[in-house]
Each structure stands twice: as C-alpha cells, then as structure tokens.
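This is the structure I want to talk about, given as structure tokens.
The complex is shown incomplete by one protein chain, all other protein chains being positioned as in the whole.
This part shows chain A:
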Amino acid sequence: MEGRGLVQGYGKAPAGLRARRRGGVRALPESLPSFHDRFVDLFDAHFQRLYRFMNRLSGEPELAADLVQEAFVKLYRRGSLPDAPEAWLISVAMNLFRNEKSTRSRRLKLLTPARSEGALSDPPPSPEEAVQGEDSRRSVRITLDRMPERERRMLLLRAEGYRYRDIAAALELNEASVGVLLARARRAFRKIYEDSFGAP
C-alpha cells in the first residue's frame, strides 16, 4: 500500500512519540506517522462501514460508493485529519447525499466499478431463497423509507458500530440522549415493519 513502508503505522505510533526531557530540553518525537499513513489507516478502518451505512441510507449501491469515495477524496484534499474524523466523514457523505438528492445531476465515476468478489465466491442462493431474500430486502427498504429521517440515520449509524460521540457529532445531537433516541429509532423501525409486513 502506498507510503505504508515508511513507518510502522499509526497504531504503533506511540513508539515513535517518546518524548524525553533532558536538562529542561524536550526532545522532538523521533517520527510521526504522516498524514498519508493516518489517512490509509482511517480508510481501511472506515471505508466499508461508511459504504454500508450510505448504501442502507440511499438504497443505491453505486451512488453510495460514489459518495463515500468523494468524502474520502475531500478528506485527503483537506491535508489534515479533523478532530473527529469518523463524524466528519459521515457529515460530508450525508451532505453529498443531500445535494445529490436535490439535483440528481452529478455522478462521479467509480474508480473500480466492479462489485466485490465476495458476492461471487458465495454459493448462489436457490430460487426460493432468492425470492424470499428479495422480498425481505424490499420490506426493509420500505420500512427505512417510512422512518423519520433522523431516526433512520441514527439506527443505521449505530448498526455500523459508530460510537455515541460520533453519532451525536454527525447528527448534531446531545450525546447524553443518544441512547434513548436510539431505542426509540429501533422501536420505530420494528413497529413500522410489523405493521406493514408482520413479525419478522
């Protein structure tokens, strides 16, 4: 991976951050992970779950891929990581999605339009499984579309394991009440689903 060989990686950065005081003089860190290395680590840790979140939110895989890539491109062009990079990426991706929804005029070219090989390596579903899967997928999609915007986003972000502080920052909420709001969002999803399609 590009530039990764220069340092050991962000996760091991404290080894390079040994600051020593000798005679009142503070030594500079021996080596700091470059912005590029930190970006690579962030990308590897968050690209797929941000994609899953945007895909669930938008219901359009190609659009989700475009928007998430664009969010990371913007982060790289920024030249430094924000205080809360995960929340920053979520906010940027959601803003891009909002713009896209309002104009529907911009389509970014995918760097790699090919879909994941994982889908190809899985055994193909039987016709019955495929029909059931498609029905279930459609039901969930409809349920998500019927949810209030904020609750939908909260539920989907937490489903991807985002921390409360990131959810609160991305959705501009009070972090102290994220748990209650998440429970409410989950119940809303379940009620809409059961009212429309019966118990899962």
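Couple of notes before you dig in:
By our rule, a contact is a pair of C-beta atoms (placed from the backbone, for glycine too) under 8 Å apart; a residue touches a chain by one contact, two chains touch by 3 or more; residues count from 1.
Here, contacts and distances are computed from a predicted model.
Protein name for the hidden chain, per its UniProt entry and selected from "Tetrahedral aminopeptidase", "Zf-HC2 domain-containing protein", "Glucose-1-phosphate adenylyltransferase subunit GlgD" or "Sensor histidine kinase inhibitor, KipI family": "Zf-HC2 domain-containing protein". Listed by residue number, the positions of chain A touching the unshown chain are 1-3, 36, 39-40, 43-44, 47-48, 51-52, 55-56, 59, 61, 64-65, 69, 72-74, 76-77, 110-119, 133, 136-137, 139-141, 143-144, 155-156, 158-159, 163-164, 176-180, 182-183, 186-187, 189-190, 193, 200.
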